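Notes follow once the structure below has been shown.
What you see is the complex with one protein chain gone and the rest in place.
Our next item is chain A:
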Amino acid sequence: MMLNIGNKQQRVDGPQKVSGSATYSADITSQFYHAYVLQSSIACGSITALDTSAAEAFEGVKGIFTHKNLPERLKNRVDYTDPLSPPGKPFRPFYNNKILYNGQPIALVVAETFEQARYASSLIKVTYKEEEFKGSLYENLKNASADRTPDPASNRGDFKKAFKNSEYTITQEYRQSRNYHNPMEPHATSVEYKDDGSIVVYDKIQGVGSSLKYLNGVFGLGADKVQVKSDFVGGAFGSGLRPQYQLFMATLAALELKRNVQMVMTRAQMFSFGYRPEVIHTMKLGCSKDGTLQALSHRTVGETSTFEDFNETIVDWSGLLYKCEHVNLEYELTPVQSYTPLDMRAPGGVSGVYALECAIDELAHEAGIDPLEFRRKNYVDYDQNEDKPFTSKELMACYDRCEELFGWKNKKTSSENEPHLLTGFGMATGSWEALQQPASVSLTMDENGMFTIKCATADIGTGTYTVMSQIAADKLGVPIEKIEFKLGDTAYPDSPIEGGSWTVSSVGSAVAGVCKKFQYRIADVWKRNNPDYQQVDFDAILFQDGNLEYDAKTFSFAEIMQQASKEELSIAHNEAKIEGQTTHSGYAHCCVMVEVTVDQDLGIIKVPRIVNVSAAGKIINPKTAENQLLGAMIWGLGMALREEGMVDSKYGRIMNANFAEYHIAVNADVHNIHAEFVEEKDDKVNPLGAKGVGELGIVGLASAISNAIYDATGKRLRKLPMLLDDILEV
């Protein structure tokens, strides 16, 4: 029988997606009232008057909600947290007349159509008492404090002394601007209001459990009164890790008006909540004459909101990736008048590794050593932050394969035809955690031998439906067509939120676990009904093609289970973390190499080639895994050269909240791009030996491009994004 794990299985939900029959949260077809949010036009101050009369009188308007009429019970409730709330006080919509950031929701208009609601919102007259916007991260660095952050990995050795004694040193500052998630599907919530006062909520979320937790905390409905569903998510990248305000709004309106209500955010509103924060890194690195890394200090200051302390794991990466005895790590936060940042694809890792990999490149050049050789020289095979071995680490094989594929040594020179065009090569190391969270699943088999496996996890476009079906098919011993994997429903067994690249590891291991239980179950039933086989050892039984095989005899699952009780056909399973994760550290790794061209007159930077070679344990589906790598790499290109959330220094307002002026990379920006995996055996990371790949590909890419620009031009652009004017003016 053909094994599914390791196959380039087509997406099982592909036909639904390409035919448009996949129902996303805004595709629910009940009759809905439509909600539209009016946002503040100032960053700081208070609302002194709010006249909604013209809006109320407008055709089709069914209700308007503001701080003036928010039900008292919502003001008195205190739990607006969700499972991923950082320390602090979560934002409470319409709580009072205070304005905490520009773009804050200040009124909700509900009408028969979206167009009516949107236009009516523009008829609301708002009078503010405006206070001065105090600026972005850079203007507020004096308020940076480590009191608001968790402690990074412990310092080790004596950095100061080792840095002083180093033969070569660099001290540099690197800046990263704010980035927004921009999933293709905007956030949407559709709430169906039932006669008994219960609601069914279709939410764009990376884990329905988070929406449920939030709704219960805010609205106090009780577990039997709320069901949250999310069959499909059109990309999220972290933007759906926390419930966003459309969930509150649609639910509030549905409960107050006792009607079905839908709220879909506009593209501009997709810039009115979380983002990858702007950060500033200060790097100090020193090495010996032969290029041995001696001392490393990484200090990062990041922005957060005035009401929550959003933190990431940023500087720890600098203590992890290379062998270094003397390390100093510092991480601080500065509040700015903005909404709270939010995890975005490889949160913290992207930022920390960006600064580290640029600094490593600078130090290698100081020492006169090829950047690839420098990295090999300082390779480390255990986790120095935690003082543990890795579950596996085939990064060296990534270096070797990437070098070969890319042709690292075959440096091109500028062509005679285009003397203004400079070519450069750059590289970086990337890494991401291989985590596993507890997860639960249930399995049932029907009389036809069809299996339904349920879990409250999500598929954010990553391929959860597909890889879980593959795992189940192999672990049960049935064709993949016999598996239906269902997700995105709070009625299903609990799952961790889909994030952290841990879904394959966590839910996949739980699926493998429940399948194993099923095999034991079916073997028991078989033995019970076949006295001849009472003494058969489980390991001597073969499970394949939907059959139990023993001693050259074949018994179909369906046939055996006819003699089982209904209860026996339903199996639940909770998968906990495994032992290996406490004694070992699990990480996936990659090496990325890029070629850039820089037009030295016009400053235009292009990336004709990107090659990524990753080590991520067992690859369940090379097709979806490659998709994830490529998507992440393209985003890395965007991060390096394109993306910048532009916050006006006077008004504190994001000024490019659209696809015309917030430049995500487009097809034309992507030329020759390649991703592949090296073999990596791992029997400790989780029962599948698989590491997540959703985030890995973006880590390091921006530094590889920055390093390649230096190789081409001799200019170090220590900021992101790197724009053509940076080339002209440096």
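Definition applied: a residue touches a chain if its C-beta (ideal position, glycine included) is under 8 Å from a C-beta of that chain, and two chains touch if they have at least 3 such contacts; residues count from 1.
By our rule, contacts and distances are computed from a predicted model.
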Between "Xanthine dehydrogenase YagS FAD-binding subunit", "ATP-dependent Clp protease adapter protein ClpS", "Crp/Fnr family transcriptional regulator" or "NADH-quinone oxidoreductase subunit H", choose the name on the UniProt record of the chain that's been left out. "Xanthine dehydrogenase YagS FAD-binding subunit"
If the hidden chain were put back, which of A:T48, A:N96 or A:S122 would touch it? A:S122
I'm checking contacts with the chain that's been left out. Which of A:V18, A:V78, A:A491 or A:M655 qualifies? A:M655
Pick out which of A:K606, A:K623 or A:H674 touches the chain that's been left out of the picture. A:K606
Could you list which residues of chain A touch the chain missing from the display? 39, 41, 59, 115, 118-119, 122, 420, 601-604, 606, 641-642, 646, 648-651, 653, 655-658, 660-661, 663, 665-669, 723-725, 728-729
